[in-house]
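Single-structure report; data block below.
Apart from one protein chain that is not included, each protein chain of the complex appears where it belongs.
By letter and in written order, the chains are A and B; residue numbering begins at 1 in each of them.
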Amino acid sequence: MNHWVIAPVALPFATALLTMLPLGLRAQRALAIASTLLLALISLRLVGLAGQGAEVYALGAWPPPFGIALVLDPLSAMMVTLTAFCGLAALMHALSGWDERGRDFHPLFQFQLAGLNGAFLTGDLFNLFVFFELMLIASYCLLQHGAGGARRAAGIHYVVLNLVGSTLFLVGVALIYGATGTLNLADLAMKVSSIAPHQEPAVRAAALLLMVVFALKAALLPLYFWLPATYGAAAAPVAAIFVVLSKVGVYAILRVHGLVFGPDAGPLAHAVDAWLMPAALATVAFGGIGALGASTLRELCGYLAIGSSGLVLVSAALGTEAGFLAAQFYLVHSVISVAALFLLADAIAASRGADGDRICRSTAMDNSMLYGILFFVLAIATAGLPPLAGFMGKAMVLVAALRDPAFGWILFIALTGSLLNLLALARAGIQFFWHCAHEPAPEIRESWRRNVSAAAFLAAVTVALAAAAGPIAAYASKSAAQHASAYAYGAELLKKGAEVLR
Amino acid sequence: MTFADIALPVIVALPFIGAVLPALAARASANRIAWAAAAVPLAILALLAPMLPEVFAGGAPRISLEWLPALGLNFSLRLDGLAMLFALLIPAIGILIILYARYYLSSDEPMGRFFVALLLFMGAMMGIVLSDNLLLLVIFWELTSLTSFLLIGYWSDRTDSREGARMALAVTGTGGLALLGGAVLLGHIAGTYEISEILAMGDLIRASDLYMPALLLILAGAFTKSAQFPFHFWLPAAMAAPTPVSAYLHSATMVKAGLFLVARLHPALAGTDAWFFLVGGFGLVTLVFGAYAAMFKHDLKGLLAYSTISHLGLIMLLLGMNTELAAVAAVFHIINHATFKASLFMAAGIIDHETGSRDMRRLGGLWRYMPHTAVLAIIAAASMAGVPLLNGFLSKEMFFAEALHVKELGAVGWILPLAATAAGVFSVAYSVRFIHDVFFNGEPKALQKTPHEPPRWMKIPVEILVAICLLVGVLPQLIVRPILDVASGAVLGVPAPDYSLAIWHGFNLPLLMSVVALAGGVAVYMSLQKLYRLHAHETGPWTGHRIFHGLHTGLLRSCAAASAWLANGSLQRYVAVLVGVSLLVGFVAFAQQIDPQQQTLLPVTAPAAAGWLVLVIATFVAVRRHRSRFTALIATGAVGLVVSAIFAYFSAPDLALTQLVVETASVILLVLVLRFLPQMSSLETLLRQRVRDIGLAALSGVGAGGIAWWLLTRPHHSISEYFLANSATLGGGTNVVNVILVDFRGFDTLGEVTVLAVAALGVMAMLGAGSAPREGTTPASRSVMLAKSAQILLPAALLTALYIFLRGHNLPGGGFIAGLVAGASGVLLYVANGIAWSEARLRFAYRSLLTGGLGIAFLTGAGSWLFGAPFLTSWHSHPHIPLLGEIPLATAVAFDVGIFLTVVGTIMLVLSTLGRLSPEGDEPWKPS
Partner (left out) sequence: MEALVASVIGILFAAGVYLVLRARTFPVALGLTFLSYGVNLMLFVAGGMVFDRPPIIGTREAYSDPLPQALVLTAIVIGFGMIAFFLALAVGAKGDLGTDHVDGREGSR
């Protein structure tokens, strides 16, 4: 029983409670930064821990499947780390003024982190629902941070769609519980693999409905509509953390459909892949189209996020170990780089005066050299060009897809998608840094100068990812292997869960 | 650990690291910056030198470092003959370019930025030619596209530079992506990405049925990079770059990358008919087309650009011919073209620099003003035309000779020599034009400045290159033979064949073709000038440049239109899609046979039937009259009550209670909210849309009902036995539902109350002070009756809450329900008396109530850490206390307290926030 496992939930939760106290902004900021920094360190420690094998944390000392268990394995550890780093960057960015533009930014932000980490760590289907809701309510509130009509309108769309999604989630839970009588994912993996024929349709329906719910979160075609408007309206640091949020859907598909409806699921093995593949491919394509059609940099970023979710799920829908590995690898890279671009977009918008981040001819930025370099690096990263990890991830997806019947389509769409992204980013870059009047914008807010530090931090991380590609892939391959033998893995988890109590 | 093991990686890394030098020196003098930049290629040459003997001896030093094993991507570098040829060309010409650029760029231009980009590009090129791993090669390949984008766009305030850069990036970038696809396929066939291993598997690769797609994708990469027709148009557009860039990228290096790739993979892919017709075919067309188009360009650099395209075509054709000697000729012409074309570009740059114009219609008679430059340019141009005693002549002769005996074409074999001669004629013609139109042909017309010789040092690079043209032309055997042998040996994968590099081969067909080309070329030029009035010629509308521009803008528009059409900003459509998709997957899943595993059904009872009727009617009212909102609200409340009754009826007392209280709370909330929203809403959705919605609704009903029916008619086994068995003994409570909530699944509960708390925070942050709605607040009805009853009700309600709370662990009730009861009664008070009155009486700091509640719940959970137990581990006992009797004492109770407070806090907070918005809330209410 290793208590570090619950830290990623407990720490932000406690921090949120402390920042709810009337302490004053400076104290809140200090608390938030310190705690998030600590969270990042802990998450790295957990990555190491998970590398030695999955850890099961039985809450309330009730043995799974009866109690709720948290599961720390390479996949969840990776996602928690991702959250911590993006969270840290978003927070750094927020400190340059965003957090003063509304009430309770810090508690809400910490609850957001707690919700995300809970969703990543939990090994229980209903508990996953609860943390989805926590994560969502926090995001509803954060989206409204800083007021503004656009945020209200976007908020209504976002909230309604997700509430309908939550209803579907519960329908899925009802079906699964009705058919198998359990909620623990590991237990489900074993029960589903020996499902009685008359219960098969219900479980299949559950699998598909849950896929729809997760696809809605991951902004998969045709359910991506909400994302560009929402991300475009959100405050910059919020948008940055939302990038992780949209990948929770991707994670949930990897986790639930990887573990429960994975290769060992008997008649239900790969129940969703047939649906997922075309949807994911279409998403990659439309991500590219939307990116090229975007009128602001933030909208462009939104479509980049959509496209990356698509490619990750294409890889996941291959249903192979290699595909699972490539999916994780690309996931990590795309989250970091898109989040970074969101933060940079904010800085650009701030230093372009009235035109903001509209992709059009405008006044020159006084610090365009630094911004230009950052934009160049991040454009390469997000378009999946060499020498950064996005390129390697894409190549891994293609290699994994070689034996798939749809290889031709995957090849064509993956490459076309990144071409469209390349054109879109080139267009934006040209307008921002080349096609501009020489005199800088009249009014530029002083407080924004520090902004790019967060973006630069994430950009540095993307470069580091490329350099450390080998070890990272090796690490991700561990959870890919677990996915390949879901049943054994489920059994192992339950055994561990029982052991820890003695 | 040999010298190469260190030298090779350093050679590739050096330009990337060295790129900081000019950046650091950016403030320093032009000379300093130039030296800082030149240091890198000099160092590269120095590092190469010690390895040359080994390579000339036929060796190929190699090093491989793991990078991403999961992908087969290694940092493998190899220096064989072909690699060496390019590895020498790139830095050598690079040095000349840097020297030239130092004088070409004016002092007020950011020279540092220029050299940084140039060095990055140099590094990418070195990476391409040294890579021994296909994926690594692709990486550097795309890097050349990216860095050249920066170089072409250097004069970023000029539209043509931006367009040229964008075009080059789009075309070569696309090619790079295709190349990635091809590389993946080729690696899949060969089972490895190490190039030296792939080259050894030629037969296996050519036999594979993936050979064709792989070949096509790889060639797409090569053709775009080497500007083969019809992908050539980006090259002339790239002439917007500063001339040093054109001289370097678009004559000597980047455009040669495509040729390099084709040559590199020659042993693995060449030898098939597909290869011959694709590589040779594209090469031939490009050769003739480029040469022809070049004659009509008035811009010096434009002429040189098309001539480059044509020469690239020539080399491509040679590589496609599948004969050994052709390969040798190809390598030879790569060297020669690099030398004479680079010098010609530099000359053109000098002319531009010193006259202010590149338009041959305005230039002319410059012989008098800049004789020295003229001599250099004339020699280089002559080499381009293939005049004897110059290097251009030799490789062109070899080309003619090869063109004469090609087997693949059979009967129509004469086409090739004919086309070759024609291309020769054209190239002579444009070379002659270059010389005549610029240096003779009358006087310069309307130039900004009076032409004069450039600074001394600006000519040095040109002189060096021209000298090479002459030397190679006169003493080929001595100068190029050795490198030609090893390089072409590497291309063929076998030692180079025997061939003669003599200038004189006696009277033979190739010589005749050369003579025809020279004579014909001059004649063509004359006739064009005299008869056609060349200077009046205008280019037609269908240039590749224009087509690309049209395509690009068209693509932009249609993309914007497509995404606007899909995401049209209508929530109703989005929800409809979401519902539709769910219905689709749901029905498909249930479509297969479902054997009716019926179990004995419960009988329908009278109360149940009655309840059913009420619910159906209420629902119908709510839907039918949803536009008159208050009615709909009341109906909804009624439905909620029936639902709670259903829970009670089927043995779920806790649920019934919860539903009841939540219902009350939310109805009150709805009433409050209704004050800010229109009481009625007009009917505005189209009939078509309403029909769609009714359809979706009906299907959803069928689907949900079906699922419920399925759930109700299956035998059910669950893990719940465990809870029933252990609730009392281990959980310390007999109300299993409550024990599950606060203990077995306490983590859910913690999350759930947190959701409530966060919602409250959000409401406060959104509607709290300062963000009141501008309009639409109607005063809430306030009745004395209600107020009085509320005052009496409140204490009673609080007592009830306490009671419900205490019994919760063993009987229906618990923290939630208690909290909801307390909260709801508070709500009632608000409604009855308005904000100010209630605020004055219940001075709870709701926020701290909420924080405290969450805090207690969290700390109870965290407390178990002190005992080394996992989060939320409970402890309980049942001490007997006089008067009160046995009362449950469990940590779970503390947890429940936390929940109670949070729930109360949430409800009151949300409510007071909404209440404050009402204007009438401010004026206090005096009790009568």
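In the analysis below, contacts are C-beta pairs under 8 Å (C-beta built on N, C-alpha and C of every residue); 3 or more make two chains touch, one makes a residue touch a chain.
On a predicted model such as this, the values are computed, not experimentally measured, just so you know.
Undergrad: Using the touch definition from the header, name the shown chains in contact with the chain that isn't displayed.
TA: A, B
Undergrad: Check the options B:Ala101, B:Val736, B:Leu849 or B:Ala894 and report the residue that touches the missing chain.
TA: Checking each option in B:Ala101, B:Val736, B:Leu849 or B:Ala894, the one touching the absent chain turns out to be B:Val736.
Undergrad: From the list B:Ala759, B:Val821 or B:Leu872, which touches the chain that is not on show?
TA: B:Ala759
Undergrad: Check each of A:Asn2, A:Ser166, A:Thr416 or A:Ser453 against the chain that is not shown and name the one that touches it.
TA: Only one of A:Asn2, A:Ser166, A:Thr416 or A:Ser453 touches the chain omitted from view, namely A:Ser166.
Undergrad: Which one touches the absent chain: B:Thr2, B:Ser527 or B:Thr685?
TA: Final answer for the missing-chain contact: B:Thr685.
Undergrad: Have a look at B:Thr272, B:Ser700, B:Thr800 or B:Ser848 and name the one touching the chain we're not showing.
TA: Selected residue, touching the omitted chain: B:Ser700.
Undergrad: Among A:Phe13, A:Tyr177, A:Tyr303 or A:Phe342, which one is in touch with the chain left out?
TA: A:Tyr177
Undergrad: Go through chain B and note every residue touching the omitted chain.
TA: 569-572, 575-576, 579, 601-605, 608-609, 612, 615-616, 619, 622-623, 626-627, 629, 632-633, 636, 639-640, 643, 646-647, 649-655, 658-659, 662, 665-666, 669-670, 673-674, 676-678, 681, 684-686, 689, 693-694, 696-698, 700-709, 711-713, 716, 718-720, 723-724, 727-728, 734-737, 740-741, 744-745, 748-749, 752-753, 755-756, 758-760, 762-763, 766-767, 771-776, 810-812, 816, 903, 906, 910, 913-914, 917
Undergrad: For chain A, enumerate the residues touching the unshown chain of the complex.
TA: These residues of chain A touch the chain that is not shown: 126, 130, 133, 137, 140-141, 144, 147-150, 152-153, 155-157, 159-160, 163-164, 166-167, 170-171, 173-175, 177-178, 183.
Here is the rule we go by: only the chains that are shown with their structure count from here on.
Undergrad: Between chain A and chain B, what's the gap in Å when you average each chain's C-alpha atoms?
TA: Chain A and chain B have C-alpha centres separated by 17 Å.
Undergrad: Which chain B residues qualify as touching chain A in the complex?
TA: These residues of chain B touch chain A: 66-73, 135, 138-140, 142-143, 146, 149, 153, 156-157, 162, 165-166, 169-170, 173-174, 177-178, 180-181, 184-185, 187-188, 552, 555-556, 559-564, 566-567, 569, 571, 573-575, 577-579, 581-582, 585-586, 588-590, 592, 594-595, 597, 704, 707, 710-711, 714, 716-720, 722-723, 743-748, 751-752, 754-755, 758-759, 761-762, 764-766, 768, 771, 847, 850-851, 854-855, 858, 862, 864-865, 868-874.
Undergrad: Taking the touch rule as given, give the residues of chain A at its contact with chain B in the complex, in rising order.
TA: 1, 3, 6, 10, 13-14, 17, 20-21, 57-62, 65-68, 102-104, 107-108, 111, 114, 118, 126-127, 130-131, 133-134, 137-138, 140-141, 144-145, 147, 156-157, 160-161, 164-165, 168, 171, 174-175, 177-179, 181-183, 187, 197-202, 204-205, 207-209, 211-212, 216, 222-226, 228-229, 275, 286, 289-290, 292-295, 303, 325, 329, 380, 385-387, 391-392, 394-396, 398-399, 402, 411, 415, 418-420, 422-423, 426-427, 430, 433-435, 438, 469-470, 473-474, 477, 500
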